[in-house]
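What follows is one structure encoded as structure tokens, with my remarks underneath.
Yeah, one chain of the complex is gone here, protein chain that is, but the others are all in their spots.
Read from first to last, the chains carry the letters A, B and C; within each, the first residue is number 1.
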Amino acid sequence: MSKIITLREAALLVRPGDILALGGMTLYRRPVAFVRELLRQRVGELTLLELTGGFESDLLVGAGLVRRVRTCYFGLETFGLAPMFTRLAGSGGLEVIEETEATIAFGLRATLAGVGFMPGQGLLGTDILAVRPDIELVTCPYTKRQLVAFPALRPDVAVVHCQIADRNGNARLLGNKAIDRDIALTANRMVLTAERIVDSPADLGGEIDLLGARVTAVVEAPGGAKPTSCFPLYPLGSLEILDYVLACQREDFAGYLERFLGSD
Amino acid sequence: MSKIITLREAALLVRPGDILALGGMTLYRRPVAFVRELLRQRVGELTLLELTGGFESDLLVGAGLVRRVRTCYFGLETFGLAPMFTRLAGSGGLEVIEETEATIAFGLRATLAGVGFMPGQGLLGTDILAVRPDIELVTCPYTKRQLVAFPALRPDVAVVHCQIADRNGNARLLGNKAIDRDIALTANRMVLTAERIVDSPADLGGEIDLLGARVTAVVEAPGGAKPTSCFPLYPLGSLEILDYVLACQREDFAGYLERFLGSD
Amino acid sequence: MTADYTVSDLMASCIAHQVDDGDVVVQGIATPLVMAAYLLAKRTHARNIIFASAIGNAICSDWAPLSLSGIEDIWVGKALRQLTFPEIVCEYLPTLKPKEFLRPAQIDPFGNTNNVAIGDYHRPRLRLPGCGGIADVTTYYDELYFYVPRHGRATFVKRLDFKSGLGVSPGGPGAAAKGRYLVSDLGTFDFSGGRLRLVTCHPGVTPESIQAKTGFPLAIAPDLKETPAPTTEELRLLRQELDPLDIRSIECLSGPARWARLREIANLELSSGTSLRGGLKPWTWIIYRR
Partner (left out) sequence: MTADYTVSDLMASCIAHQVDDGDVVVQGIATPLVMAAYLLAKRTHARNIIFASAIGNAICSDWAPLSLSGIEDIWVGKALRQLTFPEIVCEYLPTLKPKEFLRPAQIDPFGNTNNVAIGDYHRPRLRLPGCGGIADVTTYYDELYFYVPRHGRATFVKRLDFKSGLGVSPGGPGAAAKGRYLVSDLGTFDFSGGRLRLVTCHPGVTPESIQAKTGFPLAIAPDLKETPAPTTEELRLLRQELDPLDIRSIECLSGPARWARLREIANLELSSGTSLRGGLKPWTWIIYRR
């Protein structure tokens, strides 16, 4: 019973309304090929859960498939603001759940530990708490100090692009590890896209980052992170990212999207 | 300003009454050479903090240098009970703070996060809570479920034996990782003993497990884990462990200790 | 018991049969019998199981024969990944809820266990090594599996001296479901109705002799059967491939017999050089190649 399926089949694992967690960060090792297929199938009403939102996240937002984003940064780094996120979040067309590194990291750790929260430092004294009325405080029973109770986070489905995986979904991540291991362990469904698939763990050439036992499906997708980077196979496609920024600048998101979906 | 010092100098970093955390586990990659030096200098009134206590821990206990142990297992695995721990804990000559894997793991994570506790599953319904009146419960503000608030743990001094380290204390751990990274990051003082010391991180041949920035002193100690194992350099000295068990069996701990201190 | 196999062979076979293909299985400290059984399952009907272990702090899918002095060969040399212990405890165990065979020093009819102290906790007749993570995982594992290599009234007790592992409350919710299986050197048991119940007697063992060695009245399954003997292929695998030094049988021994056997095995490993095998994955060796 092989886990290897096509991109088209894998995209069916994402259902409208899902909390979709994307691996990698901003412009690095993003599951772009998978997102292209989601855009083709127009799976909508999504909640995007990411460490940082970037290029392909902005396409999903611009295409109207995202209802809500949960991330601590959504932008194109040195290339500037993420155009569609900036527009839609500014006009009220997109719900933003204000996250920080700690709400995401401790939230996933709470789910991993099987509990409803993790206490940590952060947020106290800032306005984040005012726009996150769902976040409660907790008093340390030992120090009596007030702490933030970071609530547990769990994706419905996680999608991670990796450099190399075996047929069971054991995978190595080179480059940023981001929160990929954590979304893979906590998601109810987990899709792995890989530059290369090998037969057995012994062929991976190093320790795994993702455990096959938690992987639902594996898709072969060489170049599947482009134009984001896939260290050390290919660098960030800076010119492609600039093209996107400038297309949006001249109000041509729709045209860009059409060209993007036409490419493969 | 080199961090490289001798075993004798390093042992001075442990002060009477310290909470001493030992790296490795049970019979694997234990800092035995360092403990031999502690036994020679007779640094006492120690609280031993370990994932699991084993051979060298039993020597410290038998020599009367330990006032209190904090561990979730103290024994010699397949070789049976740890003779001196068993005797002294049974006769009231040793205080045992009953730990479990979770009290140790979450306790160290609390310290790492800079908070007084971490909530987790475990202990509820068992008698551990009855003998650990210092452990409080906490209610999850979201689920209203009662959880154990594992209290923060911090060693005064941590000692870890590694296969290879650089002069700054960046080190790789092969074999069991145990709680070594966590005691190294949380301890106020940190001693590293190493089979081999190289000049720079580039000579380590792989990713580090311990960060030099948190290491106080580095000691070259080839064979420094014997008779416990140091994977893959040398296996467990099963016959040596048996010799110890049988010496204690014939009430000759003192003779064994003398021979042990005479060896190097 | 016939002379064809040992009781540890039989127990390894019983444990192996409880493992399903695809399981994540966990081994505690000093449990070679369980390791032999997991390897047996992997080499027969459960090729895709994943091992995790207290020793090695690793997840593995590949395997090596059992070893006394070179126990890390299995867990480290063949690891898919080595983890830190806090990762295992705070993340992997609660998330994966693996199948684990626990060995209690005391167990009551409801699957509550003690590995901390015999007698009064503060002045014990026998201080035990401690419960490791049993007081943690038994609060959230959905199913409990046990093994007892030396069945006796000291182990099967009406009332525990100390509860360091959580079974079920008599008649409590889910009582029947949580306790699942126990194998001793005398028979196999389930927890039907929430109480330990004898299901099969090992060949040559009577239910009366088991009851006599059990410190509380045993429920007995109406269709009590004999435990099936290990197959010829299982015995071949155990003896020739998985555990040729018979390390699994150590758990059934105690005192001088155990020490003698340990010495014998240690000497055998030393003379045959099996205590540190080759075949380790390259990244664990990188530092020694230069």
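We take it that contacts are C-beta pairs under 8 Å (C-beta built on N, C-alpha and C of every residue); 3 or more make two chains touch, one makes a residue touch a chain.
Note that the structure is predicted; figures quoted are calculated from it, not measured.
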item	value
Selected from A:G17, A:G206 or A:G255 as touching the chain missing from the view	A:G206
Residue among A:I5, A:V245 or A:L261 touching the omitted chain	A:V245
Chain not shown: contacting residue from B:L27, B:L65 or B:I208	B:I208
Sites on chain B contacted by the missing partner chain, in the whole complex	109, 111-114, 168, 170, 185-186, 201-202, 205-209, 211-214
On chain A, residues whose C-beta touches the chain left out of the figure	25-26, 28, 51-52, 71-75, 77-82, 85-86, 89-90, 92, 96, 98-102, 104-106, 108-109, 118, 120-128, 131, 163-164, 172, 174-182, 196, 204-206, 229, 231-239, 242, 245-246
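We adopt the following convention: only the chains that are shown with their structure count from here on.
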item	value
Each chain counted as touching chain A and chain C at once	B
Chain of greatest Cα-centre distance to chain C	A
Averaged-CA centre spacing for the pair chain B and chain A, given as whole angstrom	39
Gap in Å, rounded to a whole number, between the CA centres of chain C and chain B	26
Chain A: positions in contact with at least two other chains	113-114
Per-residue overlap in chain C, given as positions that touch at least 2 other chains	82, 90, 94, 140, 283
